[in-house]
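Dropping a structure here in structure tokens format, bear with me for questions.
Just one protein chain is left out here, and the rest sit where they should.
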Amino acid sequence: MSDIKAALLAQAIETPSWAYGNSGTRFKVFAQRGVPRDPYEKLADAAQVHAFTGVAPSVALHIPWDRVDDYADLAAHASNLGVRIGAINSNVFQDDDYMLGSVTSPDARVRRKATDHLLECVDVMDATGSDTLKLWFSDGTNYPGQDDIRSRQDRLAESLAEVYDRLGEHQRFLLEYKLFEPAFYTTDVPDWGTAYAHCVKLGPKAQVVVDTGHHAPGTNIEFIVAFLLREGKLGGFDFNSRFYADDDLMAGAADPFQLFRIMFEVVRGGGYTEDVAFMLDQCHNIEPKIAGQIRSVMNVQEATAKALLVDRAALAAAQSAGDVLGANGVFMDAYNTDVRPLLAEVRAERGLDPDPMAAYARSGYFEKIVAERVGGAQAGWGA
Amino acid sequence: MSDIKAALLAQAIETPSWAYGNSGTRFKVFAQRGVPRDPYEKLADAAQVHAFTGVAPSVALHIPWDRVDDYADLAAHASNLGVRIGAINSNVFQDDDYMLGSVTSPDARVRRKATDHLLECVDVMDATGSDTLKLWFSDGTNYPGQDDIRSRQDRLAESLAEVYDRLGEHQRFLLEYKLFEPAFYTTDVPDWGTAYAHCVKLGPKAQVVVDTGHHAPGTNIEFIVAFLLREGKLGGFDFNSRFYADDDLMAGAADPFQLFRIMFEVVRGGGYTEDVAFMLDQCHNIEPKIAGQIRSVMNVQEATAKALLVDRAALAAAQSAGDVLGANGVFMDAYNTDVRPLLAEVRAERGLDPDPMAAYARSGYFEKIVAERVGGAQAGWGA
Amino acid sequence: MSDIKAALLAQAIETPSWAYGNSGTRFKVFAQRGVPRDPYEKLADAAQVHAFTGVAPSVALHIPWDRVDDYADLAAHASNLGVRIGAINSNVFQDDDYMLGSVTSPDARVRRKATDHLLECVDVMDATGSDTLKLWFSDGTNYPGQDDIRSRQDRLAESLAEVYDRLGEHQRFLLEYKLFEPAFYTTDVPDWGTAYAHCVKLGPKAQVVVDTGHHAPGTNIEFIVAFLLREGKLGGFDFNSRFYADDDLMAGAADPFQLFRIMFEVVRGGGYTEDVAFMLDQCHNIEPKIAGQIRSVMNVQEATAKALLVDRAALAAAQSAGDVLGANGVFMDAYNTDVRPLLAEVRAERGLDPDPMAAYARSGYFEKIVAERVGGAQAGWGA
Partner (left out) sequence: MSDIKAALLAQAIETPSWAYGNSGTRFKVFAQRGVPRDPYEKLADAAQVHAFTGVAPSVALHIPWDRVDDYADLAAHASNLGVRIGAINSNVFQDDDYMLGSVTSPDARVRRKATDHLLECVDVMDATGSDTLKLWFSDGTNYPGQDDIRSRQDRLAESLAEVYDRLGEHQRFLLEYKLFEPAFYTTDVPDWGTAYAHCVKLGPKAQVVVDTGHHAPGTNIEFIVAFLLREGKLGGFDFNSRFYADDDLMAGAADPFQLFRIMFEVVRGGGYTEDVAFMLDQCHNIEPKIAGQIRSVMNVQEATAKALLVDRAALAAAQSAGDVLGANGVFMDAYNTDVRPLLAEVRAERGLDPDPMAAYARSGYFEKIVAERVGGAQAGWGA
């Protein structure tokens, strides 16, 4: 048990700066009170999540949403708040030029602009000390015949190669895949196989990132996790949960059993290390954002604790005996365990309140930001 | 064949005012040139679709997007342009008050406000002469436990009853269902069964509208169409097409065979009359809007022509003989027919150009609006 | 807590006779050792499930798989074993005559034969004292145009009406729906809406049964449960679980959180009574059958216990306050509780072993039937 506690203490879950801003659907972005107005305020909110959970020490940035004049200053600000800058997320989907694609656009000028933005993101990595670049391409087409599927792969490969070559010695990029949205017919990196194939060709600094909301219905995500770990190509996760499509709900909210199965494969596959980044990527459209992040972090912790509790020896014995119900029983024993007391203990040992949600609510932070952050443009996906 | 031509000449497909404005996804709304800045300009664009196709004589409004001071003036404007006002679409999803629902909100004040808006829409019907109110509720929840599923049905029923009672003698409402989005856990009217059950209780002025993009993967939409027609509860369609979720692509673009099957059930079930409204409801995120509407109207026409071409006697004979391949063969013969020459003839007989896309392109209308509509706020989902 | 214990003690979960026979996929039915060879042996196995769990007092029959000369004798046999006959399941899908449908076949002779079989099932109800007839129709088509969708509804309605009229005073039928399989284009009762519409027209003795594996991907089953309870039309469940289609895995195995949400709606909607039948309907293709049933019964019990544990007052308070995270938190508190100790207590108070799986394993029953049931034809879906 002390091993498990130690493992839980050592966990690091990265929260995304954009989760603290307003988000929504194409139908409406509901504005919430106290929402940050700039990257500095986002970091302040993220620091709260770390303060109450103890396992959220880094914050992912999104460029250009978090573009600042002085990244070193931003990094110092983070440090003062007790957190650090995590992965740099590129954005090549919000400029009018990208209507028909970014790095895969039929227009060479647009492709150049998009690739230049990716290279700029590596500059930000250099400036902030970040070692991870996250690449998500919304590129695709809406109508059959609109563009040439294969040519777009050629263009993608060319851009990725240029960015890969620009990476420093201790830097890597994670290539994200997504089934659909915003493209509704083809997506240029629609599945793990596509991301994997590109990464294998590029080399060890290119890895796949699994966003848990980016799959077709029925996809077995833990299989993908196990497979990528076996290949040394799992770079990390964008955690969130979904009932339908890319719903971006709080991690663990829709299918906590799935999250447990994923974490089990991480543990079993040797991915519970610094090499695999645990990142949140979700939208709090109707719930308060900081509290929503705390709940999500706790959900990931609970899934992790259960995964660590699986009696691996008993499981292996039942599996090799072909004992279907026995093996499933060992697995479910861990899942059915209430790990909240264990995590409360872990927090207490760390000097934290055992109930982060309640402690945050009592802290008055929310009331403070509601009072202070009046005026100015709230941060959101477009700001 | 003259019967078929007559039927094709008589077809009426309603286009939606919002299709002429900018639209997009949560990631980005790409602005296009020449987009209308007010309801009057939207009607002007819609009139072009009718001018070139001859089968798009009415335009659906969306309140409050198309709110004007003088609806009689707007109706007169439409009439001058050769079109008329069609269905009135309510909107209870874009006010901050509706974050947790509109007519199903746990907050009585919000419910009152939402119902009042629906009643206002009936006022607009009175003012414009529209006989159809379209009700779509984005209401639902994002998280298990967030609200009480059943109480929300009670609230929904209460509001619908109030609106139903307000309807005039020749007015009706169409209740729309949708699997998900923007709600990501429960939706209060998620499927045709829910809409149907409410409409049956309310009476003959309440009918179901089928949006072809609002179903779970694998749903057989033509079955629903056949079933609702048998029950006298099919009020109309919101046509669009999708590969994944509610993609809102051009009708017939993703699965033209499905559109044909749907139109066949309409014809077979006696729904090819004024009682069933054929409306488009789609977004032209990356393609030009007027041309996109013309293409969609033509796609619906082609599916209709094929449906009308099915040799019903031969089909019935093969069906009762249990001749699986024979019956399928009769059905596919119609689908595999190239009906474009037939539709070109129909257009020529009406005095239209046989190729509406080319004729519109040649007309210079697009260049004209691009030049004229400079400045001002372009219309979109939020305007 | 004593209320909850009482409720758990009173639960009754029906197991299906066919679960004890061999089952499989179209690719292969794997024969298992000790499988029953006739309905008497199936009842003996079912009695074991009840002996170890205390909550499986009845057994559903499937006609003709469980056809016997003397149903009174079979019922007496059940009684001697401590169980009773539950729902009678009709079968109009395994005769060569039903290739193109049973009650919806284009052939009047086949329809007559099918309806006669359903009437025979009511005779079996009379003979066994069963009060519930379960109707599942595999009827549908594989190819567009193969048969007329609407005529098939007419035929279905006609047959259902005849069966409905034959029901005795204390008898009812449950109409089952299923998205697809074995029909691959249309299914004549594909969704709850279709089943509901037919049942409403027929009257109070016709209700809908929800098989948890019969929905399109993404369907919110608990919504359907809540809706049908509100309408007084939920007759019962066929529990099983699935990752993909109608996988028929053990209840609670694929998505235990979903099973909890369903049971919560049952409790909340007043359906936790004798009026709503909790039945298992699943296949143990690769795991031992009796143990598989025991595990499934326990999974349903655990979901029920959690549903009963939800703090309804706190939930309602958070819901009406619009406290999204608070309401979700109350809901999840119940789900995250480890209810196995509570259920162990309940069993102990009833004089049962707290661990039914282990107790059954120790009992030697499996070894006994393996030794005894040698020779003869094992029961399966075709026997």
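Letters A, B and C mark the chains in the order given here, with residues in each chain numbered from 1 onward.
We adopt the following convention: a contact is a pair of C-beta atoms (placed from the backbone, for glycine too) under 8 Å apart; a residue touches a chain by one contact, two chains touch by 3 or more.
From a predicted model like this one, the values you see are computed outputs, not experimental measurements.
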Candidates B:G270, B:P288 or B:G380 - the one touching the absent chain: B:P288
Touch criterion as defined above, residue of A:E41, A:D66, A:E222 or A:D238 at the omitted chain: A:E222
Which of A:V122, A:V297 or A:L315 contacts the chain that the document leaves out: A:L315
Touch with the omitted chain, as defined above, among C:A6, C:A76, C:A108 or C:I286: C:I286
For subunit A, the residues touching the chain missing from this view: 100, 106-107, 142-150, 153-154, 179-180, 185-187, 190-194, 196-197, 200, 215-220, 222-224, 226-227, 229-231, 257, 261, 265, 268-269, 310, 315-316, 319-322, 324-325, 327-332
Sites on subunit B contacted by the missing partner chain, in the whole complex: 217-218, 220, 243-244, 253, 255-257, 286-288, 291-292, 295, 302, 324-325, 328-329, 335-338, 340, 357
Touching residues (missing chain, whole complex) on subunit C: 23-28, 30-31, 93-94, 96, 98-100, 138, 142-144, 179-182, 184-185, 217, 242-245, 247, 249-250, 253-254, 285-287, 381
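Throughout what follows, only the chains that are shown with their structure count from here on.
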Among all chain pairs, the one with the most C-beta contacts: B-C
Of all residues in subunit A, the ones touching two or more other chains: 217, 243-244, 253, 286-287
